[in-house]
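Complex shown without one protein chain; remaining protein chains in place.
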Amino acid sequence: MRQIVISAVKYASLVVASVMMLLPVALIITGSFKTNQEFLTTGPFDAPENWLNLSNYATAFTRGGMLLGFANTAIILVAAITGTILIGAAAAYAIDRFTFRGRTATLALFLLATLVPAVTTQVATFQVVKALGLYNSQGALIVLFMGTDIISIYIFVQFMRSIPRSLDEAAKIDGAGHLRIFLQVILPNLKPAIATVIIIKGIAIYNEFYIPFLYITNPDLRPISTSLFAFKGPFGAQWEVISAGVVITIIPILVLFLALQRYVYNGFTSGATK
Amino acid sequence: MVPYLFVLAPIALLVTFTYVPVANMFAYSVTDWDGLDRVKNFVGLANYVDVFTEPDNLRVFVVSLYYLGASFVQMALALYFATVLSFRVRLKNLWKGILFFPYLINGVAIGLIFLNFIRPGGGLDSALLAVGLESVIRQWTGDPEVINYTLAAVSVWRYMGLNFVMFLGAIASVPGEIYEAAELDGANRWHQFRHLILPSIKPIVGLSFILAISGSLSVFEVPYIMTNGGNGSETFVIRTIKMAFENNKVGLASAMAVVLLAIVLVVTCVQRRLVPEEKVDLT
Partner (left out) sequence: MLLTRMTRATVVMAGTAAMVALAACGGGGGGGGEPGAQDMDPETCGPAGDLTVLTWRTDLVEDGTFDAYVADFKEAYPEIGDVDIQGITDYEGEVKTRMSTDDYGDVLAIPGSVSPDQLSQFFEPLGELSEMQTQYRWVEPESFEGLSYGIPVVGNVMGAVYNVEVFESAGVTDFATTPEEFLTDLEAVKAANPGIAPLYTNYKDGWPLTAWQSYVGGVSGDPEFTNGMTTDEAPWSGGSDMEVIDGLLYDVVAQGLTEADPTTTNWEQSKQMLATGQIGVMMLGSWAIPQMQDAAEAAGESRDIIGYMPFPVQTDGTFHAVAGGDYNLAINVHSSNKCAARAWIDWFNHESGFSESQIGLSPLVDGPVPESLQAFIEDVELVEMAAAPEGQESLFSDIDTESGILTTSPDYRMKIVDDARSGARTKQQVFDDLNAAWGEAVQAVSAG
């Protein structure tokens, strides 16, 4: 009997929690299929008249500039992640495989930086970006995403240790230089670490709001998150269009999550504990 | 020579975008710079005095207490669900996915989802009405007594999944045989929780508790998107940004940022004292 009660409580709590997690999202989804009149006159739980009404999606895509937003996000993602991987792996390679003067200091410099929350320093970072002439360009986002990411370096350093040094040495005997060792031995062996970095970094960049909000004002250069934020102005009276925009931004992440669940969980548990 | 070439780019980026700004921030914080003028006048510690005496500046510390409180609720929930799901449960992956997924959603999308959900006559009000709780209905952001609870609750909704998955991972690191052995010894679920689960996740819980403090001061996205800091919901970061970019008080904003940084550093030091970690050695 007690077993049954415990079990009931367990499942009841899971169901309640799931409803709380899903309900706000579900209402945005149903809202996105309503017409403007429907949205204003029907209750939030009323089903849309036509589940195939995609006109809000069309509006969000065309007039809301979401297509451009996705394209911009893609550019930034590819550039910043490629940069992060090369830089992180290079730093990890140097730190793990060499002893050199200033190695400890270098390491300490990276470690200390993890303690500085980026959100606090933007007041001053803004001036640096401006002085470099990067304001209102995607370059600003790319270098900021690359340059302030210490977590990936940490992940690479961790992983680097598991790559046997004998591999480097074998390559060295074959006459490979350091650059070739890095490119042909280290990078391929870092694949699992690279996958982790791509996942957590990719999601983080895709979702980042503050940095693009601060550094990009030209609507043509905006990534997806600030494109969506801009919906609040012109579509303020059209919540059905805003809803469609929200759903559109969630879909890529949902697909990624469903496809790569295990990696996503692993990535975040290893990434978050730093 | 070689290692220097490999660390050159990372160090250059690190210095340019982390250390130079931090140093500049200290420099700005003792001036009256408005962000535009060519001249910056030295004003000593006046900005720091402002941070701690101006009532509007002090209020943001109060607001962060709501989020601090919320992060305890968040951890309790995460712990509960992590424990439940570490035992045998049907549809385990489904529950896990549902609880975690909100963490992956864009902050802007979350802000908009909840603006829609809590608007008067929106989903939340309708749901409460449907289950006969209409007396609970409030102006979720309109009532100054309620607004910060609402926003903090959204934050719990958003971040609970991350805590949960981390706790779950820590619990899973206890080998299954130990549970089996415990069960054979007649230990019930509570005993298993108390003597096996809790110790295994203690370090991570400790870490989360302490991170909650700096986290609650760094709240930005959701309140900014949902209320723009209106009606008494201004957080530390929102105020810093408004001061820097709208009110032309870069000096004051820098002082606020320095204070925030100092708090984060102190908290981290304390954490290091309280929660010694095994997996920290990089060297």
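In order of appearance the chains are A and B, and numbering begins at 1 in each one.
Criterion: a residue touches a chain if its C-beta (ideal position, glycine included) is under 8 Å from a C-beta of that chain, and two chains touch if they have at least 3 such contacts.
Everything numeric here is computed off the predicted structure, so don't read it as measured data.
Trainee: Which of the visible chains would the unseen chain be in contact with across the whole complex?
Mentor: So, taking every chain into account, the missing one touches A, B.
Trainee: From the list A:Leu22, A:Leu54, A:Leu68 or A:Leu112, which touches the chain that is not on show?
Mentor: Once the missing chain is taken into account, the touching residue is A:Leu112.
Trainee: Among A:Phe33, A:Phe182, A:Tyr210 or A:Phe235, single out the residue that touches the unshown chain.
Mentor: A:Phe235
Trainee: Considering the complete complex, identify which of A:Ser7, A:Thr82 or A:Thr104 is in touch with the unshown chain.
Mentor: Considering all chains, including the one not shown, the answer is A:Thr104.
Trainee: Which candidate, A:Tyr11, A:Tyr135 or A:Tyr263, sits in contact with the chain we can't see?
Mentor: A:Tyr135
Trainee: Tell me, which residues in chain A touch the chain that this view leaves out?
Mentor: 63, 102, 104-105, 108-109, 111-112, 114-115, 126-127, 130-131, 135-136, 154, 214, 217-220, 230, 232-238, 274
Trainee: At which residues does chain B meet the chain that is not included here?
Mentor: 15, 19-24, 26-27, 34-38, 54, 56, 115, 119-120, 139, 141-142, 144-145, 147, 207, 227-228, 230-232, 242, 245-249, 268, 271-272, 277, 280-283
Note that in this section only the chains that are shown with their structure count from here on.
Trainee: Counting in whole Å, what is the centre-to-centre distance of chain A and chain B, each centre being its mean C-alpha position?
Mentor: 17
Trainee: Applying the document's contact rule, which stretches of chain A touch chain B when the two form their complex?
Mentor: Listed in rising order, the residues of chain A that touch chain B are 6, 10-11, 13-14, 17-18, 20-25, 27-28, 31, 43-45, 87-88, 90-91, 93-95, 97-98, 100, 103-104, 106-107, 109-111, 113, 115-117, 119-128, 132, 143-144, 146-148, 150, 153-154, 157, 178, 182, 203, 206-207, 209-210, 224-226, 228-229, 231-232, 239, 242-243, 245-246, 249-250, 253-254, 257-258, 261, 264-265, 268-269, 272-273.
Trainee: With touch defined as at the start, can you tell me which chain B residues reach chain A in the complex?
Mentor: It comes out as residues 2-4, 6-7, 9-11, 13-22, 24-25, 28, 77, 80-81, 84, 89-90, 93, 95-109, 112-114, 116-117, 121-123, 126-127, 130, 157, 162, 165-166, 169, 189, 204, 207, 214, 218, 220-221, 225, 237, 240-241, 244, 250, 253-254, 257, 260-261, 264-265, 268, 282-283.
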